[in-house]
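Then we have chain A:
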Amino acid sequence: MTLTIVLLGATALVGIGLYGALSQQSFVMLMMGLELMLNGALLAIIGFWSLSLGGMPEGQLMAIIVMAVMAVELAIGFALIVAVYRKRQADVTESIDTLRQ
Partner candidate 1 sequence: MIVLLALVVLGTLLVGTLFAAMLDRSHLSIVAFFARQRVETEAPDRLNRDLAPAWYLTLAGAGLSVVPFAPGLALIDSPVGIVIWGSCEALVIVTVFLHGWSPNAPFPLIGAYRYAAIGLPVMLPSMFVLIAAALPAESLSLIAIVESQREIWNVIRQPLGLPLFLIVALAMTLRGPMDYADAADIATGTSAEASGAGRALWQTARLAMLVSVSAIAATVFLGGPLGPLLPGPVWLWLKTAALMALIVLLGNRIARTTPSRMMWILWVVLLPLSFLHLLISGLVAL
Partner candidate 2 sequence: MTDLLVALLAVCAVWTGWRVFRVDSMVRATFSLMLSFVAVGAIGVLLSAPYIGVATVFMMAVEMMVMAIFMVMFMMNPAGLNPMSMVHQHRVSIGAGVLAFFGLAAAILVSRPPSNPVAPDADVVTELGLELLGPSMLIFETAGVTLLATMVGAVILSSRQGRFGSADEGSRPPGLTEGGDPAGQRPDGGGGGHHHHGGHG
């Protein structure tokens, strides 16, 4: 019962994350969607580990790895955004000008 609740919650998080990742125009918001999907994965792992796998330590390690993936995604994603923003600065400001009209 608990496991079903947890997994349904995780599924909903993945669903919302997918919606966010697909619908958002900006790259930064897309990262939010990805993080939310990983959040769902984390919740599912915690649920499985706790209720279905008898607490085998690999489950906890898996959760840590999901968090590491989040950190890596965050660091590399934002570094890429900085690099792109710096390179295509003129374009970005142009698009801002178009939007301003």
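Just so it is clear, a residue touches a chain if its C-beta (ideal position, glycine included) is under 8 Å from a C-beta of that chain, and two chains touch if they have at least 3 such contacts; residues count from 1.
Per the selection procedure, all candidates are chains of the complex that A comes from, given by their letters.
Because the structure is predicted, anything quoted here is derived from the model rather than measured.
Undergrad: Since the rest of 1 or 2 are in the complex but keep clear of chain A, which one touches it?
TA: It is candidate 2 that touches chain A.
Undergrad: State the interface residues of chain A toward candidate 2 in the complex, per the touch definition above.
TA: Against candidate 2, chain A makes touches at 1-9, 11-20, 22-26, 28-29, 31-33, 35-36, 39, 42-43, 46-55, 57-58, 60-61, 63-65, 67-68, 70-72, 74-76, 78-83, 85-91, 96, 99.
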